[in-house]
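Input: a single structure, listed below in structure tokens.
Note that one protein chain is taken out, while the other chains of the complex remain in position.
Note that the chains are named A, B and C in the order they appear, and that numbering of residues resets to 1 at the start of each chain.
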Amino acid sequence: MSDKKIIPAPLANEGLPPDERGLFCDAAPREYEPARGIMEDFANWARSESLWILGFGTGCGAIELRPLMTSRFDMYRYGIQPRPTPRQSSVFVIGGYASVKTLKRIVRSYEQMMGPKFVVALGSCTINGGMYWDSYNTIKRIDQYIPVDVYITGCMPRPEALLAGFQELKKIIRAGRAEGQNEYARNFEWFKANQKKVIKDWNMPDYNW
Amino acid sequence: MRRQNEHVIPPETRATPDLSSGKYLVMWQGPQHPGITGNMSLRLVADGDTVVDCETHVGYLHRGFEKLMERRLWMQNFPLVCRIAVPEPDFNEYCYAAALEELAGVTVPEKAVWLRTLSLEMIRLASFLMWIGGQAGAFGHGTIAQWSVTMRDYVLDLFEELSGGRIYHMYIIPGGVRGDVPDGFLDHVLETMQVIKKNLDDIELVMFHNAVFKMRAVGLGYIPPDWVDKYGITGPNARSAGVARDLRKDLGYLAYPQLDFKLITGGRSDAFERAELRLAEMYQSIDLIRQIVARMPKDGPFRERLPNPLHWKIPAGETYVAAECTRGEYGFYVVSDGGDKPRRVAVRGPSYTHAVSVMERLVRGVNIADVAGLMVSLHTYPPEIER
Amino acid sequence: MNTASFQETLDFAIGRERAAVEFYRELTGKAAFAAQKSALAEFMAMEEGHVAMLTGMKSRGAVNLSPGAAVDLGLARRLAAEEEPTAAMDFQDILVAAIKKEERSGDLYRSLVAAALDPDVKAIFERLEAEESRHKRYFEELYETQVARDN
Partner (left out) sequence: MDIKDFIAPFAVWKRAFEKPFTVKKPIDERPGAPRYRGFHINDADKCVGCGTCEAICMNRAIDLVPVEGRDAKEGDSGLRPRVDYGRCCWCALCVDICPSGSLNMSNEYVWIDSDPDVFRYTPGVEPKPWDGSALGYRRAEGYRLLDGTRVPMPELDHHEAVKSFLELVRGWSREQAEKEADRCVSCGLCIASCPAHMEIPGYIKAVRDGDLETGLRLLYQTNPFPEACGRICTHRCEEACSIGTDGDPVAIRWLKRYIADQVELADYSKALPRKEASSGKRVAIVGAGPGGLSAAYYLALLGHEVTVHEKDEAAGGMLRYGIPEYRLPYPALDKDIGYIESLGVKIERGAPVGEGRSLASLRERFDAVFLSTGLPAAYGLDVPGEKHPRVLDGVAVLAAATRGQVLGLGARVAVVGGGNVAMDAARTALRNGASVDILYRRREEDMPADPDEIREAKAEGARLVEKAIPLEVKDAGGKARFVWNEATMVQKEAGKRPVPEPIPGAIHEEIYDSVISAIGQGPELSYIAEADGVEIRRFKPVVDRDGLATAAGKAPVFAGGDLVNDRKDAISAIADGHRAASAIDRLLSGKGA
């Protein structure tokens, strides 16, 4: 992660029709400034205990979210629940491989999520391409495009592994180490450049939340 | 307003609405939307709250399987194929294995035939259980999913015990299967079937005798029987339209000719009947699994020895192998040029016809709130649309 | 032990080693071709090394040889009675002669150990005997690996 080169490029919502300008924010994301001491600890505890997942089954990993949501594994008791819209969600679960077409929606959904937001990536595919390592239509490493807080390996990771992953995420959040969102803000231009490298039809604004 | 038991015959031809008129609302349902069965999207044009036009958008899950397979050895493809249809991988495994066996002239041992049948019926049950949760959920009935997904998990436990995998079993390998049943496995199967059957009874009470479900599902998404051949509709969707078509009977593959079961057909061809029919098929699957367990040979080899997988060459030829999956006809068309890799593999999944051509037409005239329910009632899996 | 008997003992041993050098020198005289000469020269150099080593010990006044005898592979006793190597001697003949010679030295020291009254002298002879057994072992090993490979 250290070798992220900043590619200076003008990022703006240029090219938007004037009537749509007002629909989008016109500034790059900012890093989150933590509150002081115990206040931030309390906030982190609260965040960690209410992980709201964005219900976007991006890949085959979504199949193991169903058992997790329902009575057998019952993730609600851990403060985890799916939400239908990015605006209400704090955790984005990347369910395995992401095709280029999905990546565009992933980026857009991720940017629309309110901070603090976290990303959990499932399966081999998000780590190093998985079994689609030579596919022409999938991206190989998700952390080139959006920051990831926790990886869970497996193909697919079982619901138990997912739960363990969420517990790990909680730990990270409580410790104040869930830096994904800030990283995205810090390396915004690098991420954007990467995204544009694979998404050829970039017909959306750069600041798209 | 659609009344009870009234079929809306969907218009087949597309009347392009004039979007600039300001009369219509264009909205996207998916890919990030709770009312969609997977990672795909519908571009709906609504007049008021009635959909007048729909365009399906797929490609979010495209991994290029058919191309990837041309680059891999025959045996290396076997872990790949099961990923095509995530909730029911075994049909892919079976079709691929059977195609290879046909091309290479391999006869599968009797034991493997029965184990394959068991595996396919188990996954059929699991897939239907997952579906029924979605169907109820699409109409706002969350309880069913709480039960049925757990029941599906019990079936997955069986798979885990049998094959070592929960979702992707990779159990049916060219030449046979990868292992005999572990000790006590068949007892676990029977116990689990007992539990699931009890649960299905509950589901029938709660879901199919539920006024809300009845009001919303009856009459929704009527498929006229003449569409069946026109659009290549197969499986429960076709049987519900009164067309008696089931590859288990028609092709008589694996151990199905030796099993005792009847074809279930309907005629009302709406979402409610399709759901009822699938429930009946779940009971039928349980019955079939019990028959298989009772009649399966106890001993014998479970895999025919094949040449070294690293340089297994299959004689030139082509074949099409199909099986009846939960949603209809699932087929693999495999061409070999005599090399160690497939020349061409084409996968025919029922989801494409159901989720794209049929869906686009059925959804016209449907209330926006019912789109999700309609889509689920066709039982489609987006990952399988794009091979 | 008094110095005199120490000196005497070592002189005796050095004499033995010098005789060994002579033994090889004599054989070299009989040698007909390069291979024989090089093998004999090598073994002779070893004995010369022993002479130098013992001379050094004598001047330092202490014997630092390990008392641990080497394993006897038992070849010496069963190999054919010594024949005078001839001009056509091969590696086997040379090795057998060497093994036999070491065996004889060992036997001599063993009898000296038995005869010695002074425990210190006895100890020195014991060590010398051990040293000879190590030499013999070295040649036996060579015989096993280079000559009797198939037996």
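Throughout what follows, contacts are C-beta pairs under 8 Å (C-beta built on N, C-alpha and C of every residue); 3 or more make two chains touch, one makes a residue touch a chain.
What you see is a predicted model; the values in this text were computed from it and never measured.
What chains on display are touched by the one that is not shown?
A, B, C
Looking at the whole complex, which of A:69, A:103 or A:150 touches the chain that is not displayed?
Going through A:69, A:103 or A:150 one by one, A:150 is the residue touching the chain not shown.
Which one touches the absent chain: B:39, B:163 or B:240?
Of the listed residues, the one touching the omitted chain is B:163.
For subunit B, which residues touch the unseen chain?
So the residues of subunit B touching the missing chain come out as 4, 72-73, 75-80, 146-147, 150, 157, 160-165, 168, 170, 178-180, 182, 202, 205-206, 209-211, 214-215, 301-303, 305-311.
If the missing chain were put back, which residues of subunit A would it touch?
71-74, 121, 124, 126-131, 133, 141, 143, 148-155, 157-161, 163-165, 167-168, 172
Residue-wise, where is subunit C in contact with the chain that is not depicted?
Counting over the whole complex, subunit C touches the hidden chain at residues 32-35, 37-39, 42, 71, 73-74, 78-81, 88, 90-92, 96, 142, 146-151.
Note that only the chains that are shown with their structure count from here on.
Please classify the inter-chain touch graph. Allowed labels: line, ring, star, complete, other.
Its topology fits none of the listed shapes; call it other.
Based on the averaged CA atom positions, which chain is farthest from subunit C?
B
List the centre-to-centre spacing of subunit A and subunit B in whole Å, with centres computed as mean CA coordinates.
The mean C-alpha positions of subunit A and subunit B differ by 30 Å.
Please report how many Å separate the Cα centroid of subunit B from that of subunit C, as a whole number.
89
Using mean C-alpha positions as chain centres, tell me how far subunit A is from subunit C in Å, no decimals.
82
In the complex of these two chains, what residues of subunit B are touching subunit A?
Interface residues on the subunit B side: 31-34, 38-39, 59-64, 67-68, 71, 79-80, 83, 86-87, 130, 133, 145-147, 149-150, 152-153, 156, 166-168, 383.
Touching residues of subunit A toward subunit B in the complex: what are they?
It comes out as residues 54-60, 62-64, 66-67, 69-72, 82, 84, 86, 97, 99, 101-102, 105, 109, 131-132, 134-138, 155-156, 158.
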